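Presented below is the structure to which this report refers.
Removed: one protein chain of the complex. Kept in place: all other protein chains.
Here is subunit A:
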Amino acid sequence: MTRTLERPAAAHEVSGRGNHLAGTWQLVRLALRRDRVVLPIWVVVLGVMASAGAGAYETLYPTQAEREALTATMGANPSLTLLYGPAFDLGTAGGFAAWRYGAILSLFIALACIFTVTRHTRQEEDTGRQELLSSAVVGRYAALTAAVLVAAFGAVLTGGLMAASLIGVGLPATGSLAFGASMALAGLVFTGVAAITAQVAEYSRTANGIASAVLGVTFLIRAVGDAAVDASWLSWLSPIGWATQVRAFADERWWVLGLLAFAAVLLAAVGYRLLPMRDVGMSLIPAQPGPPHAAAGLRTPFALAWRMQRGVLLGWGIGFAVFGALFGSLAAGVGDLLGDSAQTQQIMARLGGSQSMVDAFLASMGGIMAMIASLYVVQATLRLRAEETAVRVEPLLATRVSRFRLAASHLVFPLLGSALLLAVAGFAVGLLHGLRVEDLGGQLPAVFGAAMAQLPAVWLVAGVAVALFGLLPKLSTAAWAVAALFLLISMFGPVANLSQTVLNLSPFQHIPKLPSAEFTATPLLWLTGLAVVLVGAGLAGFRRRDIG
């Protein structure tokens, strides 16, 4: 039985050059539909953050004298430039907002772009959905192009909203546009980085991990370059450094935007070059065969959880050690330059709640480390949900492993892994700071203790994530939103002059500002108690609910 198949008219197009991009527009629409909740959230939250800080500037520093003091002290301080980047002009609201928010917002926008690209490329291949799409009239480069377009769309929208909202609070349009453009382009650079890691890594987790590590390293290079006077050229090796070097609101250097745009295009082009060098679903680095037999130790759910979670914990641990050591070695510098100006003390006090500049800096470092650790906590907790949706939990629960034991084997990581991260950071900061001020015996335990005191707040975030997982599994990812909300409130709330009621929402706000402030156990016990209740409720929910 033979018959001639009519060739559809569309087949003519497929043979042309356009075929590599066929279906891109459909995939863009699919991606936008899938991201219809997440994308607007990050665009709006990141978009309005800087203008909130700029708006509060007038209230916080009303007089010229205060602004001069701010410029003279904080702007020149290596420990603060380490974190925020160089201050070019703290005498205006715009200059202040660009300094205070620039580096950190570029970090977040870069993360958002990385996750967006990976989600629509490598993750689609992980789940096997890409095969289904690729079998349709979809060109080889369509998925990558769609992902890049959607991430770029989000970045440009965020930058545009930043500029518009800064203009909206009465700042000069030139500076606002420069700031928005530098942030959007920082996002685009890491869109390009993710376009590469999506080809190199075999799994979406690895792709996100490598891209985030690249981001961490570029942030670190910028931090060192900005803080160390004799190595300021280092900042010019980092795209995050370029974003701050645009100098929004301080005699803008527009050509630096070109540098960012060039890097973004170059990186994306590398991604496009790498794509045809591999098969769909496979990576550039071929998978290595494993052992034919399991090691004797691989016999418990915890051993399995360890195999799945150890790489992530190790990566975070290295990050915490490196940043801890860096900040520890520069903490003493805060006191050198800030002097005793009442205004600057007040500014630092807002961050760290202390009168001693160095201690305030250490306290705010402890808080920041804890907030970042809370992101690890969410990631590690939601791994359990990811295993469940990937139907890898069912075969385990069909053995004699109880639900409680299975959940507990994973929850070791958010609960104890976070303690480990804080310990590593606290130890690194305390060690380097102690060596620098030649008071290791005094500083190391104090700083270490201050870091560990943050743990109850981190556990509370874990509690929220576990409760969502157990009671409202379909809303598990909302744990990210909760952690981000706490982080944004505590990191930017005091500068944006938010009311105490709002500030109190974040658990990090309730931790005593050690090492200088008085230690009070009450809030720590409350937070721990609440975390225990939430974890307990989540576990009870998990034991009672349907799997899947």
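Observations on the model:
Convention: contacts are C-beta pairs under 8 Å (C-beta built on N, C-alpha and C of every residue); 3 or more make two chains touch, one makes a residue touch a chain; residues count from 1.
Assume contacts and distances are computed from a predicted model.
Note on the omitted subunit: UniProt lists it as "ABC transporter ATP-binding protein", one of the names in "ABC transporter ATP-binding protein", "Chemotaxis protein CheC", "Cytochrome d ubiquinol oxidase subunit II" or "Anti-sigma factor". Remark: the omitted chain is touched by one listed residue; of A:Val37, A:Leu237, A:Ile285 or A:Val391 this is A:Val391. Here one chain is not drawn; of A:Gly168, A:Gly281, A:Pro445 or A:Gly541, the residue touching it is A:Gly281.
Interface residues of subunit A with the unshown chain, by the touch rule above, are 126, 202-203, 281, 287-295, 298-301, 303-304, 307-308, 390-392, 394-403, 544-548.
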